[in-house]
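Removed from the display is one protein chain of the complex; every other protein chain stays in position.
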Amino acid sequence: MQNKIFDAENCVRTFGHGKKIVTAVDDVTFDIKDGEIVSLVGGSSCGKSVLAKMMLGLHKPTSGNFLYKGKPITDHKAHWREVQSVFQDPFSCFNQFFTIRSQLKAAFGIYKEKPSNAEMEERVDESLMAVNVKPSEIEGKYPFELSGGQMQRMLLARIFVLRPQVLIADEPTSMVDACVRANILDYLMKLKKELHMTIVFITHDIGLAYYVSDRLFIMHKGKIVEQGSPEEVTTKPKSEHTVQLLEDIPDVNREWIKKK
Amino acid sequence: MKLLKNLLKSPMFVIGTSLFSLVLFAAFIVPWFYDITTLQRVGDSYGAPTAQYLLGLDHLGRDYIVLLLRGLRSSLYVGLLAGVIATVLGTLIGLIAGFKGGIVDDVLSALTNLFVVIPQLVLLILISASIGDTGRSLTLIAVIIGLTGWTWSARSVRAQSSAIKSKDHISLARLNGDGGLRILLIHILPYLFSYVFMVFIILISAGILSESAISMIGLGPVDTQSLGTILNDAKNNGALSDGYWWAFLPATGIIISIALSLYLINTSMDGVFNPRMRK
Partner (left out) sequence: MSAIFEVENLSLHYLTRFGNKVHAVNDVSFTMEQGEILGIAGESGCGKSTLVNGLMGLFIPPLHPTSGNVRVGGESLMNRSPKDIRQNVLSRKVSMIPQGAFNALNPVRKVKDIAADVMAAHMKDMDRKHIYERLKERFDLFGMETEKVLNAYPIQLTAGERQRSVIGISTLLNPQMVIADEPTSALDVTTQKVVIKLIFDLLEKGIFSTMIFITHELPLLRHVADNIAIMYAGQIVEKGTAEQVVFDPRHPYTKALMGAMLSADEGQKSRKPTAIEGAPPNLANPISGCRFAERCPSVKPDCKNKEQVIRIVGDRQVRCEYAE
């Protein structure tokens, strides 16, 4: 049985008005099923981030229907108990005046009733272990005392703390190097496997998307130009934009740009 | 503590704080040894400096050291009170305008701009003059300076808070279920703290200068002496043209010292607080 988590029907989102109107999301129709990992792939300003914000309830569609579990998103707090996000730049995600640990604990603020203090501490410890960080390593530490890779793991630890049903991962690997990237992808898979999380992965790198996803949505200028399984999309791309995205990756085994 | 260590490396900070400590020493420690409670005629009008009265006597034959010390204390009081009022008011207005955006921002920014176009000094003169000579106390003047001097801090705080508002950690705080007030106090204000503190220092200095300026043109407090009223007296009694330097040079020197020391402290802090200059 696969329930629909998100269901978008002819969704449009525009910004501004009159002559300056910009269409960020242009008539998209799709659904995302429970337990899937779906990647939104596209270049900068293709509308993928706006679509991600729509899933978080931060933008409403200008026209069309956008449903979460069959209903429009109305109560933000209730929505965020089930749908959470990790962002691109881990350094700007934490308040530098408080310890990491206290901020991981602050995530419980979204709950209607907070668990007991002991339970919260235990859950934070467990979450840190889940991303291979010993709680003692970050004890009393502030965000600026950790490396980029560690910080990105802290964002993921926050997700382990909250255990949402849906995770929107907005370019979580674009600011980190290859080693950390492989690590983060491992944790995303772990979230899916252990907590049965539905993950929407947003990236400009179709190679990454290919590796993690069950389905790919290729976006260009606000439209979803192609969707399908990673194998289909990468081996038999139908849209020229998909071909473009594939060709633009500097892969070691393929010709890329020739030096003259 | 590391912050202090870094500050101490800056010569500007060391000179600024030393100078300001000297000012504080004169205002609060010297009076323990030098009686300033009584203010009476001790000699001739504009008696020249002697061993007993190091800085001479004023037009009523009163000891200038007593006058200056009392004036200094009043000026510091005015600066502090006006600085606190202007900083709190400006920070609140700027914080809310920057964070809320939209119509709230429009209204508050319009108000700020309105106050910016009207020069503070003109406003001060008009208000002080309208109160009349009987009711113009030192506190009232400080309050007026504070109420008219917040615009600059409001504008700069607004810019900062609206920049921080769009940062990721604010989005994350929302996803944690934090409300507007909590975000304002916990996730925005701390980022502005060093900034607000610097604004505060400059506003103290501005308050002292403003008080001196309106006192000098005869609109100062009537209940006590301030550095400005000393200069006003000197001016009214022709000390300047008659060459009684002790009537105006020490007071001017003290005002400049306070303003300069606070300015130096502010500038040196900029170097330490500003993340781009810090490493």
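Letters A and B mark the chains as written, and numbering starts fresh at 1 in each.
Convention: a contact is a pair of C-beta atoms (placed from the backbone, for glycine too) under 8 Å apart; a residue touches a chain by one contact, two chains touch by 3 or more.
What you see is a predicted model, and the numbers here were worked out from it, not measured in a lab.
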*Would you mind spotting which of A:V12, A:L195 or A:I249 touches the chain that isn't drawn?*
A:I249
*Which residue from A:H79, A:R123 or A:R181 sits in contact with the chain not drawn here?*
A:R181
_Touching residues of chain A against the unshown chain: what are they?_
43-44, 132, 147-150, 176-183, 185-186, 204-208, 210-211, 230-231, 234-235, 244-246, 248-254, 256-257, 259-260
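The criterion applied here is as follows: only the chains that are shown with their structure count from here on.
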*How big is the gap, in whole Å, between where the Cα atoms of chain A centre and where those of chain B centre?*
50
_Parts of chain B lying in touch with chain A, wherever the complex brings them together_ = 167-169, 171-178, 186-187, 190-191
*Quick one: in the complex, what on chain A touches chain B?*
56, 58, 76-77, 80, 84-85, 87-89, 92-98, 106-107, 109-111, 158
